[in-house]
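Worksheet for the structure shown next.
For this depiction, one protein chain was excluded, whereas all remaining protein chains were kept in their positions.
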Amino acid sequence: MKVVERDLRAIRDAGRKVLVGYFMGGVTPDWTDHVEAAILAGVDAVEIGIPFSDPMMDGIVIQQAALRALDRGTTVDSVCADLERLRHTVPLLAMTYYNVFHHYGLERSAGLLATSGLSGTIVPDLPLEEATPWRTACDEHGLATVFLVAPSTTPERVRRLAEATEGFAYATARMAVTGRSSGTGDGERVVASIRLVSSVPTYIGIGITTGEQAQAAATVSDGVIVGSALVQVILDGGGPRGIEDLVRTFRTAIDRGTESVA
Amino acid sequence: MKVVERDLRAIRDAGRKVLVGYFMGGVTPDWTDHVEAAILAGVDAVEIGIPFSDPMMDGIVIQQAALRALDRGTTVDSVCADLERLRHTVPLLAMTYYNVFHHYGLERSAGLLATSGLSGTIVPDLPLEEATPWRTACDEHGLATVFLVAPSTTPERVRRLAEATEGFAYATARMAVTGRSSGTGDGERVVASIRLVSSVPTYIGIGITTGEQAQAAATVSDGVIVGSALVQVILDGGGPRGIEDLVRTFRTAIDRGTESVA
Amino acid sequence: MTDPATFMTAPDGEGRFGNFGGRFVPEALMPACVELEEAFRSAWSDPTFVDEYHRVLREFAGRPTPITPLERLSDKLGVQLFAKREDLAHTGSHKINNVIGQTLLTRRMGKHRVIAETGAGQHGVATATAAARLGLTCTVYMGEVDTVRQALNVFRMELLGATVVPVTSGSKTLKDAVNEAMREWVTCVDDTHYCIGSVMGPHPFPWMVREFQSIIGHEAAHQMDELGVGTPAAVVACVGGGSNAAGIFAGFANTRARLIGVEAAGGAAVVGGSPGVLHGMRSLLIQDEFGQIKEAHSISAGLDYPGIGPEHAHLAEIGRAEYFPIGDEDVLDALALLSETEGIIPALESAHAVAWIAREAGHLLPTGSTVLLNLSGRGDKDVAQVRAMMTEQS
Partner (left out) sequence: MTDPATFMTAPDGEGRFGNFGGRFVPEALMPACVELEEAFRSAWSDPTFVDEYHRVLREFAGRPTPITPLERLSDKLGVQLFAKREDLAHTGSHKINNVIGQTLLTRRMGKHRVIAETGAGQHGVATATAAARLGLTCTVYMGEVDTVRQALNVFRMELLGATVVPVTSGSKTLKDAVNEAMREWVTCVDDTHYCIGSVMGPHPFPWMVREFQSIIGHEAAHQMDELGVGTPAAVVACVGGGSNAAGIFAGFANTRARLIGVEAAGGAAVVGGSPGVLHGMRSLLIQDEFGQIKEAHSISAGLDYPGIGPEHAHLAEIGRAEYFPIGDEDVLDALALLSETEGIIPALESAHAVAWIAREAGHLLPTGSTVLLNLSGRGDKDVAQVRAMMTEQS
């Protein structure tokens, strides 16, 4: 079990729901300030997006952020370099599409990510069946590889994915790309299917845009992942302050949910 | 032998070359004045065009005249009515396309033409093989039917055409529609081919636009037919005076030719 | 009606189909018409020629074209509908059948140049195509108005190496292009063949073009048998000059099939015309009370002809074929109907036949009866026009 998963399990064991925030690396010159603000406001882990030209799993918000970051000349190297100035206390996971690592070199990518303080990766177009080379590289550098489980995933695949995923299992709430529709959708069902076969922490993502949704999702899972809602604030020029406010809303909502259950 | 042919043969017998002028009926309100001017200036016979929408054998000049005449509402009836006011001493021949008579009725057309003082017809899209009904109608009313002989006509057809034609044989100087090119072209050869088999008066037409050409053509035939050159004067607004001048040029030219030969 | 075995045979010695046809051309063209008739008779009875004609149709033009059972439209209309797919022939319509025959004949006659008239450009493109294949020089006469409306087809012909001459006389449209081509033919008849685009003009054209198009009907009759359907109750084709109709009728003339020609209402020579003489033939024409030829007006340029082939006039007169007009307004609907139910966008011309079938299914076409539609061409050439008209409507 990799470090990140031990940490995340520990949070669950402490009875606290996990809030994961997504940020696009390089989208603004001061993008790491947003990440810091989010950490300050209470996220438990951060996904760091590395922009890709063809983000097949992302809706319009993250697409725009990627485009903006690319226009600014953002690369794996630049994101990792920026991370040097980020003071962080929570796990960071790189999120991008496989071609970015494939092109940079798997071994080289994993090494760079690890030395830059990242502890895992999420690659939405890299399904289990194709993941072996990347997992091997990640293993070598202690990086966790997170897998997604979808509402359409068959029980037999849920078992294999739950077994393979490291850090947590990413339960996608709906059959949609990021930032498309909102609500907790099939999240509960997906989480249940994972819990049936594994004890890995399981967070609901895709479509969580309001505190209420986050609260509802957290109630039936170990945590929630918020992406487009945060990125939208940045695209709208909200700044670290805007991020702080929004993260606090989510934090409060899921904590309240826990209390009410407890 | 119909009257018109007897008259035309008589001219030849008198050693004089025939000048035939073409005029489009109805092209201007005073179109018969042009015809009178031409007669005054020395034409021996006149072709009276009855306008048709699709003049397949005519070039741009006569097409334009036809269009103008049609726009003025010209019909078989109106042309014949106009002819009532024409004082004339020379044979008049109607020239048009077959559909005009076909539609008006063959019998009815021939009757009207005859009572309007015409003595023959030239229908360029009515070849010998198709002409029997029209010739029958014409015969009934004493109208001559003139046939054309082309440079492409085979000797065997020349024989049949020369036999069938009445009034004169129309020897086309070139493989072209009216008003296209100028010069005497193959006229001499066509005339020779007709003379080989018949004594019918033979005139060269199609492409005679200058006095010199007329003179050359008349030298090798019994006369010339001038069409587009005259019609052009009218389209240009030349008036009866312009026609008189031009006809005189042709007249002089072909008479001079005769003298020089004589 | 006479014995069915006697329909659509060769015309008589004067090139007449009953009271229609003949050869009303200037004397200058008579020898060429006679020569052409002889050349065609000789070629058409020469297995070498006929084999090559069939080989080129097969290897170059994509024949046989299939018959498509129109299953969804059949369900919708309550008749059993089949389409003969001339839209799949090279250049997009049946026009190619004729020009392949005529260009091969041109070469056989030792001529090295063809001229042609065209309206919207379909026949012009087909002629330029067949000429390019044989290396013949090609000049196409096209009304000036049409060269502007159909600038892309002008360019297509030019790409194919043809020269396009805008015709500025008369109404500057198809019938004037025919006049002009005839006028030009007079000047170059020695080395040039006039490749007429439909079953019209002086003898032997109406007969020859029908023969070259009858491949449609012969194939179709055979294919309907192969499909196990046999002779359809009705064979329906649009009629401009009438070549695609004549082509498919030829395969069914001596059967019990009803033969239906669909004319554009604005150019309906059978329903709205009267006998007359134009472009070398006696036929039915739209003309005014003085015998002046009227311009045809139709949504589809290919049906914008004020006459009809003489054999059709004859088939109408003796009652062997029936002709009906369809108005522009029904044509767009029919085009959309076939497109969305069958995945075939028909030419506006062919859409006339579709429109008639859609209207008469359950009426003149009894429910359950089998109907063979001649889909004479594809609609790609018309899409811009249809789009403009539909946008206007809505």
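Each chain carries a letter (A, B and C) given by its place in the written order, and its residues are counted from 1.
The rule we apply is simple: contacts are C-beta pairs under 8 Å (C-beta built on N, C-alpha and C of every residue); 3 or more make two chains touch, one makes a residue touch a chain.
Keep in mind it's a predicted model, so treat the numbers as computed, not measured.
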Chains still shown that are in contact with the chain withheld from the display: A, C
Sole residue of C:Val50, C:Cys188, C:Ala336 or C:Leu364 that reaches the chain not shown, by the stated touch rule: C:Ala336
Of C:Gly18, C:Pro31, C:Gly78 or C:Gly161, the one touching the omitted chain in the full complex: C:Gly161
Option touching the unshown chain, where C:Cys195, C:Leu259 or C:Ile345 are the choices: C:Ile345
Of A:Val4, A:Ala37 or A:Val149, the residue in touch with the unshown chain: A:Val149
Of A:Leu40, A:Ala176, A:Val197 or A:Leu235, the residue in touch with the unshown chain: A:Ala176
Residue ranges of chain A at the interface with the undisplayed chain: 52-60, 63, 67, 70, 75-76, 97-104, 124-127, 129-130, 147-154, 157, 161, 172, 175-177, 180
Interface residues of chain C (partner: the chain not displayed): 58-60, 62, 65-69, 72, 85, 88-90, 92, 128-133, 135, 151-152, 155-156, 159-161, 335-336, 339-345, 380-381, 383-384, 386-387
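Basically, only the chains that are shown with their structure count from here on.
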Centroid comparison with chain A (C-alpha atoms), farthest chain: B
Computed distance of Cα centres, chain B from chain A, in Å: 98
Chain A: positions in contact with at least two other chains: none
For chain C, residues that touch 2 or more chains besides their own: none
